[in-house]
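One protein chain omitted, others in place.
Chain lettering (A, B, C, D, E, F and G) follows the sequence in which the chains are written, and residue indices restart at 1 in each chain.
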Amino acid sequence: MELKVYLSGEIHTDWREQIIQGCQANDLNISFYSAVTDHDKSDAAGDVLGAEEKSYWRDHKSSKVNAIRTRTMIEKCDVAVVRFGDKYKQWNAAFDAGYCAALGKPYITLHSEELIHPLKEVDAEAQAWATTPAQVVDILKYIVCK
Amino acid sequence: MELKVYLSGEIHTDWREQIIQGCQANDLNISFYSAVTDHDKSDAAGDVLGAEEKSYWRDHKSSKVNAIRTRTMIEKCDVAVVRFGDKYKQWNAAFDAGYCAALGKPYITLHSEELIHPLKEVDAEAQAWATTPAQVVDILKYIVCK
Amino acid sequence: MELKVYLSGEIHTDWREQIIQGCQANDLNISFYSAVTDHDKSDAAGDVLGAEEKSYWRDHKSSKVNAIRTRTMIEKCDVAVVRFGDKYKQWNAAFDAGYCAALGKPYITLHSEELIHPLKEVDAEAQAWATTPAQVVDILKYIVCK
Amino acid sequence: MELKVYLSGEIHTDWREQIIQGCQANDLNISFYSAVTDHDKSDAAGDVLGAEEKSYWRDHKSSKVNAIRTRTMIEKCDVAVVRFGDKYKQWNAAFDAGYCAALGKPYITLHSEELIHPLKEVDAEAQAWATTPAQVVDILKYIVCK
Amino acid sequence: MELKVYLSGEIHTDWREQIIQGCQANDLNISFYSAVTDHDKSDAAGDVLGAEEKSYWRDHKSSKVNAIRTRTMIEKCDVAVVRFGDKYKQWNAAFDAGYCAALGKPYITLHSEELIHPLKEVDAEAQAWATTPAQVVDILKYIVCK
Amino acid sequence: MELKVYLSGEIHTDWREQIIQGCQANDLNISFYSAVTDHDKSDAAGDVLGAEEKSYWRDHKSSKVNAIRTRTMIEKCDVAVVRFGDKYKQWNAAFDAGYCAALGKPYITLHSEELIHPLKEVDAEAQAWATTPAQVVDILKYIVCK
Amino acid sequence: MELKVYLSGEIHTDWREQIIQGCQANDLNISFYSAVTDHDKSDAAGDVLGAEEKSYWRDHKSSKVNAIRTRTMIEKCDVAVVRFGDKYKQWNAAFDAGYCAALGKPYITLHSEELIHPLKEVDAEAQAWATTPAQVVDILKYIVCK
Partner (left out) sequence: MELKVYLSGEIHTDWREQIIQGCQANDLNISFYSAVTDHDKSDAAGDVLGAEEKSYWRDHKSSKVNAIRTRTMIEKCDVAVVRFGDKYKQWNAAFDAGYCAALGKPYITLHSEELIHPLKEVDAEAQAWATTPAQVVDILKYIVCK
C-alpha cells in the first residue's frame, strides 16, 4: 500500500526532513506533501494578483492561494502529521487538524510534553501523539509494513 | 428563519454574553450553543470515569467527553462564531474553525487587529471577521432579518 | 408535506410577491426564503465590519455576509425558484442554480423565451422552466397537493 | 503533485491557450480539461439523437450531452479557472462556479475590473481573482511547486 | 419515534389505502407520502408550462415536475414501500427502489410470488419482501413499537 | 439542546432502565431509542412474512426487519451507548459501534474491566468508556447541561 | 480523459458489442464494464454457497453476489448506458438507473420509441435518450473528444 502523508505545521525546524529521510532510509512506500514552507514566499503567494495596502487583505489573498494547495493535499492524503513547535501561535496547524477531523482523515500530532494541556482537544481527535520525528517514522513504518 | 449559532473559543471574557444579550435586545430568532465554559468543570469532564495519574490521559478523557457536546453542536448549528482573545494558545478555537471549514459550515471570526497575521488561514475560510461582539450582533441581525 | 422554497435571482420586479401571494391564495403549506432583496442594504451588508477603499473588498465583505444567509437557506430548502430578468448580468442567480445542481436540490427556472439559448445549461439541470409566476404557483400547488 | 485544472467559461478569446502554453513553458505537472469549445459543435451536441423543431428542446438535448462531459470533468478536477469575458451572458460560467462552490472545489476567477460588482457573489466563493492569464499561470506555478 | 413512510409504485389497486388504514387502526405514529396517484393528473403535471407536440417532451416535462415531489419525499422518508402489481412495466417503482438503495434508505417490496425472479435484484437490496398490505402493516407496527 | 441517545447491546440486564431512570431523575432533556429488546419477539420479527425451514433464513429475515428500526434510530441519534455484558458474543453491539464510527456518530462504551483487551478496537473509536450506568448518566448530564 | 462506461440492462441482443466495437473503431479512450451477461451463469452466481430449495433464496443469494460486481462498477464508472429491450420486465435496468440518479452519476437510456411512456421517469433523470447503439457511440465520441 502506497501511503500519502501530509505534513502540517511548524516551519522553523527540520522535522519534515527528519521524517522524510527516516522513511527513505527504511525504503517505505510513502509520498509526502506539504504547504509551501518558505515563509516569505508563502506570505507573498497572492502578491502577483495585485498589491494591497491593508495587511489584512494581503494576508487574505495569500492565504486563499495557499489554501488551494493545502486543502487539495489534505483531501488527497491518507494520513496527516501535525506539528506544533514551542513558539508561535500555529493556528493554521490546529485548523488543519480540525479540518482532518471533520473529514475523518487520521492524523498524528507531534509536539513536546509542555503542550499537552493546550492541545488536548487536538490530541483527542488524533490517532497518535508523538514527541519526536523518529517516533513518527516508526509509526509510519508500522502502518505500511506488509 | 430560526438560526442556530455556535459560540467557540475564548472563555475568559464575556463576549458570549454580549452577543447573546445583543441578539435578545433585538428580539432575534436565534439559539446559541457553547461548550461548557466553566474551565475547571470542563477539565474535569472525564473524571467521573476514573482517576488518571498522567495528565495526558486525564486531558484526553475530558476532551473526548467535551467533544461529544461540541461536535454535536457544531454539526447542528447554522453558523459559528469563533473568538480568539489576546492570550493563551486557543488551539481548540482554530480546531473548531477547521472543523467548520471542512463541513462547509459558515463561521465568523472575532479577534483584534493584532491577530490578523497569525490567524490569516483561519480568516481566509471565514465568512466575516469582526473585532467586537456588537459587530457580530449586527451581522446576525442582518442575516435573520425578514 | 410542508415545502421550503428558496426564491433566487432578480430583485427589480415583484415576481417574489406574485408567487408568495399566489400560494397564500391557494392556502398552500409552503415557507418562502430569499436573500435580502433591498439592493442598497445588500451591498452594504459588510460595512459594519469597517470601511473599505477598494470597491472589490467592499463587495467581497458584503457578499460573504450575504452568503451566510443564502447558503444556509439554499441548503435548508426543498426546492428553489431561480428567476432571470431581461436586464443585468444576474450571475448570482446562475451561481445559485449551479450550487443547487451540485447539491441535487431541485430548482425551477423562471425566465422569458428570449433567454432560452444563453440559459440552456442552467435549464438543462432544472426540473422545470416557467415563464410566469403564475405557472410557478401552479407547479408548487401540484407538488404539495394531497 | 499532478494537478487537474478545469477551464470554464468564455470561448471567444484565447485565454485557455495562454494558460496552457504558459504552464507548458514552465514545465508544470498539470492536466487541463475543458468543455467542447467549438460553439457550433457544442450547440449541435444532441442533434445526432434526432432533430427538434423547438429551439428549447434542441438546446436542452445538447446541453445535457455537454453536461456529461463538463460535470464529469469538474468532479475530477482539483481546481477550476472560471473566465468571464466582457460580452455575453456567460451564465454557464457562473453556473460552473456555483457547482464548484457546492462541491467545495476551489476555483479562480479570471475577469476584468469592470465586472467586479456583478461578479461579487462568484468572487466571494473563489480562492483568487485574476485579471490576466499570466497571473493564473503564476498562481498555478506556485501551487504545484515543490 | 415518528416514522415517515414513502409508498411507491402501482396505482391501480388500493394497496396504499389498506396500509394507511391498517396503521391508523393500530394507532401507529406514521406519516405516509406518495407521488400524485391520479394517473391523468400525473401525466399532465407539466402541461401548465406549455403544450408539446411530441409525446416524449410532454412526458419529460411532467416526469420532471413529478420528480420534484417524489425525490423530495424519498429523501425525507425513513422507509419506503415499493409495490409491483402483476400488470404494466412499473419501471418507476424499480427506479425508486434503486434510488433508495443508493441513498442507503431501507425499503420493503410488496409483490406476488410470480414476480420473484424478475424482481430478484430489487429484492436483494430490500429489507423485507411482503406479499400483502397486511404484512406491511405488521412490519411497520413492529418497527415503531415501544 | 435536546439529545437523542441510542442504547445498543446487551438485553439481559437492566442497564437501559438504569440510564433512563437516572436521566429522568435529573430531569435531562434526552430521548432514548433502542432495538426491540424482547429476545423472542426480536427473533420472530420476520415470521409474519412467511415461515422458513432453514434457521439461517429465519434469522436473516428477522435481522433485516430489525435493521429497519435500528439503522434508522442510529442515523437519527446524536450519541450511542454501546453495552457489552460478560456473556454472549454480542457481535451486533460491536457491529453498531463500527456503524457509528463510520458515520462519525459519537458513542460511549459500557463494559467491565475484564473486557478491555477484546474491546480495544471498539474503545479506540469511542468517546468514552464507562463501567457503570451511573457513569453514563453523569456523562450525559454533563453533555446537556446549560 | 479516459472514460469509464457501465453498460446496464438487456442481455438478449448484441447492443453491448455494437457500442464497444463502434468505440474501438473510433479509437476512443473508453473502458467498458458490465454485469455478467451469461444468463444461466448469473442466475447461478450464489450456488457455490450452498443449494436452496426455495427459488426466492436462490435468486436472493445470486443477486447479492452479482451486486458486489455491479454496485462496484456503477460507483466507479463515469457514465452508464441503460438499455431497455422490447421484451421482459428489466426491472434491474430501471433499478440501476435509479441508483445512478441518486449518486448523481450521468446515464444515457437506449430504447425504442414504443417505450417512451413507461420509461418517462427513467428518461427524465437521464442525460440523453438514444434509440440505436450507433447514436450512443456518437455521443461517447463527442464526450471524449479533445
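Some observations on this one:
Everything that follows uses one rule, which is that a residue touches a chain if its C-beta (ideal position, glycine included) is under 8 Å from a C-beta of that chain, and two chains touch if they have at least 3 such contacts.
Only a predicted model underlies this, so the values are computations on that prediction, with no experimental measurement involved.
Touching the omitted chain from subunit F are residues 55-56, 59-60, 62-64, 66-67, 84, 88-103, 115-125, 129. Although one chain is hidden here, its contacts on subunit G can still be listed: residues 33, 36, 45-46, 48-50, 61, 64-65, 67-69, 71-73, 76. The chain not shown here touches subunit A at positions 1, 3, 78-79, 106, 108, 127-131, 135, 138-139, 142-145.
Please note the rule applied: only the chains that are shown with their structure count from here on.
Residue-number overlap of contact pairs with E-G passes half for only one option from C-D, A-D or C-E: C-D. Both subunit E and subunit G derive from one sequence, and where they touch, over half of the residue numbers involved are common to the two copies.
Look at where the CA atoms of subunit D average out and do the same for subunit E: the two points lie 40 Å apart.
The centroid of the Cα atoms in subunit D and the matching centroid in subunit G are 31 Å apart. Multi-chain contact residues of subunit G, defined as those touching 2 or more other chains: 129.
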